[in-house]
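Just passing along the structure, written as structure tokens.
== chain A ==
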Amino acid sequence: MVAMSEGALPKEDAVLRVDDLQKSFGGLAATDHATFAVERGTITGLIGPNGAGKSTLFNLISGFYEPDGGTVEVNGTDVTGMEPYEVAEHGLIRTFQTPRKLEGMTVREAMLVGPRNQPGESFVKLFATPGAVSESESANLADAERILEDFEIDHLATQPATDISGGQMKLVELARAMLAEPEVLLLDEPVAGVNPTLAKKLKDQIRRLNEQGTTFLLIEHDMEFVMDLADPIVVLDQGSVLTEGTPDGVRSDDRVIEAYLGGGT
Partner candidate 1 sequence: MSDDTTRPEEATDGAGPVLSLSGVDSGYGEVQVLDDCSVRLDPGEIVCLVGPNGAGKSTVLKTAFGMLTPWTGTVEYHGRDIGGMAPEEIVREGIGYVPQTDNVFGSLTIDENLRMGGVARDGGLEEVIETLYDRFPIIDEKRGSKAKTLSGGQRQVLAFARALVMEPDVLLIDEPSAGLAPNTADDVFEDVQEVNDMDTAILMVEQNVTKGLGISDRGYVLDQGTVRFEGTPEELLNDEEVSQLYLGG
Partner candidate 2 sequence: LSTTDDGDDGSDGDDGSDGDDGSDGDDGSDGDDSTETYEIGMVDSQTGSLSSFGERNQRGVELALQHVNDIGIGGRELEISVEDSESENQGGIAAAQKLVNQDGVPFLIGAVGSGVSLAIYESVVEGSDVVQLSQNSTGLELTNFPGLLRMSPSGLSQANALADLIAEDGYDEVALTYVNNDYGQSLADAFVDAWEGDLAYENSHDGDQSSYSGVISEMDSSDAEAWLFITYQAEFATMVNEVFSSGYEAQFYGADSVSGDDVLENTPEGSMNGMKIVVPSAPVEEENYQSFASAFEDEYDRTPTSWAAYAYDCVINAALAIQAADEFTGEALQDTVRRVSGPDGEEVTSFEAASEILVDGGGPDDVDYQGVSGPIDFDENGDPIGFLQVQEVQDHDYEGIDFIEG
């Protein structure tokens, strides 16, 4: 309740609103009265030192953790305490910082889990309306293959999803979330470990999707990447919002430099 008022920008059309969110583990307040909002259509950056509580915040928003206090609103609906799948139904999807490995699946199978509301996910429809299932499946498969191409990993499509390099896993994670076509996409360090050349391309992808209407909230330590892509940027420190502002504003903020950027940048 202290720091947030300082940097908070007015938000007319917030697609995600986090209000006074709290979560502690034992004695440690990982999220400490965090309040901010993400405006529809933006790419909002979320930065902060290691252990600041960024990933915890994602877990709270997406329903993986139950908050100790405060509320989360997605698209105007209070989703606090809902199951992750219910939050997803309201249009919010998140990725994980450590990529999830799907054992026993090929890369493209792992991608195809992404799309939401597939008719084929209903046991009954498999037998009642196989035509519709088939149609949507073909469409999804085409989408998946296209996006794999964009990410330069189309040659891996039929590889086991576990037998790929660390960076490639991050790419799959990101690509899959994009296939879900959510309104809000929460990305946890999408380009950590991704080759800079490819990261550049991903930047374009994200920007393009954003232009098509997806709102992004992204955590990233790669300054070049966030500063270039995101506006506004929310800075988190010790569980609460330190400040929020434009890339330039944040970059020159002394507190941010001290807590996060360090002398080097």
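Basis for inclusion: all candidates are chains of the complex that A comes from, given by their letters.
One rule holds for everything that comes next: contacts are C-beta pairs under 8 Å (C-beta built on N, C-alpha and C of every residue); 3 or more make two chains touch, one makes a residue touch a chain; residues count from 1.
On a predicted model such as this, the values are computed, not experimentally measured, just so you know.
For chain A in this complex, the touching partner among the options 1 or 2 is candidate 1.
Considering their complex, residues 25, 47-52, 54-55, 97-98, 153, 156, 163-168, 170-171, 189, 192-200, 221-223, 259-265 of chain A touch candidate 1.
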